[in-house]
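Only one protein chain is missing from this complex, and each of the others stays in its spot.
As written, the chain order gives the labels A, B and C, with residue 1 at the start of each chain.
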Amino acid sequence: MRGEMRHALLVAIVSAIVLAVAPALIGTYTLTLLVIYGILALSLGLIWGFGGILCFGQAAFFGLGAYTYAIAAINIGESTVPFLLGIAIPFLFAAALGAMMFYGRLSDVYLGVITLVVTLLFFRFMNSTAGPEYVIGTARLGGFNGIPGFQTLNVPGDPSGYIFGDAYYYLTAVALLIVYLLVRWLLASPFGRIAMAIRENELRVELLGYDARARKTLLFSIGGAIAGLAGTLYASWAEIVTPGMFSLGQSAEIIIWCIVGGLGTLVGPVIGAMILAYLKFALGQQSVIDNTLVLGAILILCVLLMPRGVVPTLGTELRRSFQRPQTGGTRRRPGASPAERAHV
Amino acid sequence: MSDSVVQTRGLTMRFGGVTAVDNVDFSLRRNELRCLIGPNGAGKSTFFKCITGMLKATSGEVWINGHETTTWDPHQVARLGVGIKTQVPSVLDGFTVRENVWLAAHRVTAADGVASRVAEAMERLAVSSLANSVVGSLSHGERQRVELSMILASRPWLVLLDEPAAGLTAAEIATLGEIVTDISRDAAVVIVEHDMQFIRSIAGLVTVFAQGRILMEDQVDKVMADARVREVYLGRKN
Amino acid sequence: MDLAAIFAVEILYALASLVVISSGLAVVFGMMRVINLAHGEFMMVGGYATIVAVKSGINIYIAMLIVAPIVVGVLGVIVERLIIRRLYGRLVDTMLATWGLSLLLIGLASMIFGNTTTGISPPIPGFAIGRYQVNGYSFFIILAAVAILVAMFAVLAGTRAGLVARGAMQNPAMASALGYNPERVYMLTFFAGSALAGLAGGLFAPLLGLVPTIGSAYIAKAFITVISGGASVIAGLVSSAVLFGATSQIFTLATTPMVGEIALLLIAVVLLRLLPQGITSRFFRGAM
Partner (left out) sequence: MINRRTFLASSAAVAGAGILGASAGRSLAADPIKLGSILDTSGAFDAYGKPMDMALRLAVDEINAAGGLLGRQVEIVAYDTQSDMALYTQYGQQLARVDKVDVVHGGILSASREAIRQTLRKSGVPYFYNVLYEGGVCDRNITVIGVTPSQQVEVLIPAAIKKWGKKIYVLAADYNYGQITARWIEKFAKDAGGEVVQTDFFPLDVADFGSTIAKIQGAAPDIVVPALVGGPHLSFFRQWAAAGMKSKIPMASTTIGIGNEHKVLTAEEGDGILVAYNYSPEIVSPANEAFLKAWTAKYGNTDQIHEIAVSHYQGIHVWAEAVRKAGDVGRDKLTGAIESGLSFEGPGGKVLIDPKTHHAVLDVHLMEMSGQKLKVLESFQQRQPSDTQGVCDLAANPDDNTQYEIKI
């Protein structure tokens, strides 16, 4: 366990260096979004890759975090409380939704459908709030056009001390590193072990006297809170929130990040998110070929050629090329146990 | 009655039109070793699942150690101090043996005692040498032992085993007999089993199921000699 | 009274269109446990195939009922050979690959057809019930839905191919032991599912403003209908189409389309919470 945390710290330090150097190559404004998407991908990577919960509606928590922040910021002004609400509300909502699903013993694809439908519900509802009757406090929900013009993140206690530009990038980068380390710590704790055990064999864990439903609900809620954090950061970055955040496309994109990056790892989804989001950004600067077509082709090829994702595939290749034959024999299957998974 | 640790009253389980368990009254004393036998489809496994909470009975009651557990979930039953082994070895294939046993010990032990508890449980089932192997790579017999080791690590006073001898070699069955006898020294044990050889080797009281009901209940030798049992059970089993 | 008749037709039409939209997805999901997220785009391709065929002088009924299913069926076989075949048993991976496929098809269609394709008009004129006009083509859709269900039932229950298909789905080993190649069965099933998607696209082409992104308007509805129906292909499809179609249409008629859609989604959530394996896990169990 201690070894895992040491490893996680090493990953965090390397990432910190990469994140600190990155602005030399890509504008911090774009980088900020990549980092926010990284946090969002991490939230699904945690509950799907380690908890075995396939959520088709991670976008619901992302959007909910962003809307909560925007609405609270309009009503309150100073950003500290809205920021905390932007994490707390998705956490509570995920807890309620998770309890409903897990205590109902919903499984695999049906769980996927419920989360998808809930996301669609948000999408539909938010899209239909253009009328003046949809107001929370002084905040108009705005329908399809969303909510612009709210107070963006400020230095706590100083409403005019906006955090923006490079400073905002470093703030999100630090947030990503903290979330990563916290999640690593969580996974190394007994709670994390048991969560992974539930994914492996829910019945066995129940027969040992653990309440799998409560634990899955809690894990799901933590995933919701992290997605909410990503949404909150996004709101401050974009300075507008729109129902598109709840869309099917947004949900699917998060799943794709995880698949392309590599499920069962934490770094994988983050890297997947950053690569694909940057690709989308880069594709928008050319008009030779339709961008939708390119993204579709990439997705198909990834599923067919690298079903485990970029990071685990690269990891295996690297390990193979560095491994000496005499140490290879007695090791256990790569990527199989929690201890092994912790390396990526 | 009062010293019963497991008791069912009128326990009935129906699936659609089929009654798998039909109005069964069953009772088990503290520290007793009991075998449930019967031909395929006699309802013994369904009965087992009703006791463990994996199935919820259609009607009737289940009492464990003074609690009515009829509608409880498996984890609640387990929390009473009940160790449960399912028919197919239910282990965590992606985890190592040590991690598997740790999971069982963690819930019932203070943090500083977990390591020694894990070591002790692995020692008793002779899986210590496999401690760092991934369970998915082990043989069927080894996996059965890992599962039993997990049950021991959770230090139960009641152990429910569903066909522990299934798929084991003769030598492994002999070892299993010793293990079960060892377990039954400080816990009540219920075993659902097909293998008569194995049941003989652990002796004890036997309950015979047929068509969802209890046909008879007696010492193993008497049961073996009974004509009705031969007819419904041994007859079909050759 | 006439208005009530019109409303009844509309409710019936809503059920029928759900059946038409979802049937292809239901066959593929029910038989193969594959969720084809490119289903909506398969419909879109069927729509374009119909329009192109009609524009080149082919009779509209032939275009809708024959050309569109064949074109999309062939597309389905190609997709099955190139992609799906490699992913059997990996539900999530197939969903992702077919989602990629849907993007690819949208991209291709916008490059080929652009965004302004003149559509075709329905071949059946509207007619009057009392003072009110009703879309004659609605009846054609209702008929088509009934025909699709009857055909599906006939094939599954009455033909050797249907029997083999059901057998292969339940136990591939047994089917191959009996001398049937499960690979071929899968391929034919996917062909049938795709052809049904193509047929749906063809049938709706005269009612839609066809654009490359039209598929997304259907996929969520079809997906929810099929999953909520559960494992039995026909019984599941019919029961959930009736439930969802009637609910959403009644709410739409009584209030607004938005309320209708939200009612549909809420019912789906409640339904799946109560019947986590779909309607046919509790009712009509063992039906086809």
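Quick note on the criterion: a residue touches a chain if its C-beta (ideal position, glycine included) is under 8 Å from a C-beta of that chain, and two chains touch if they have at least 3 such contacts.
Here the structure is a predicted model, which is why all the values come from computation and not from measurement.
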Displayed chains in contact with the omitted chain are A, C
Of the candidates C:207, C:231 or C:275, the residue in contact with the absent chain is C:207
Missing-chain contact among C:13, C:29 or C:42 belongs to C:13
Residue-wise, where is chain A in contact with the chain that is not depicted?
27, 29-30, 33, 124, 127-128, 130-132, 142-146, 148-149, 234, 237-240, 242, 244, 249, 280-287, 290-292
Residue by residue, what part of chain C touches the chain that was omitted?
3, 6-7, 9-10, 13-14, 17, 107, 110, 114-122, 124-128, 131-138, 206-211, 213-214, 216-218, 249, 252-253, 256-258, 260-261
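The rule is simple: only the chains that are shown with their structure count from here on.
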Using the touch definition from the top, what's the fewest steps needed to get from chain B to chain C?
2
The chain whose C-alpha centroid lies farthest from that of chain C is chain B
Could you compare the number of C-beta pairs in contact for A-B with that for A-C and name the larger?
A-C
CA centroid of chain B to CA centroid of chain C, Å:
48
Please work out the Cα centroid separation of chain A and chain B, and write it as a whole number of Å.
42
Compute the distance, rounded to whole Å, between the mean C-alpha positions of chain A and chain C.
33
Would you mind writing out the residues of chain A in touch with chain B in their complex?
190, 193-194, 196-197, 200-201, 203-212, 332-333, 336-339
Within the complex, which stretch of chain C touches chain A?
35, 83, 86-87, 90-93, 96-97, 99-108, 110-111, 216, 220, 223-224, 227-228, 258, 261-262, 265-266, 268-269, 272-274, 276-278
In the complex formed with chain A, which residues of chain B make contact?
52, 54, 73-76, 78-79, 84, 86, 90-96, 99, 102-104, 106-108, 132-134, 136-137, 150, 154
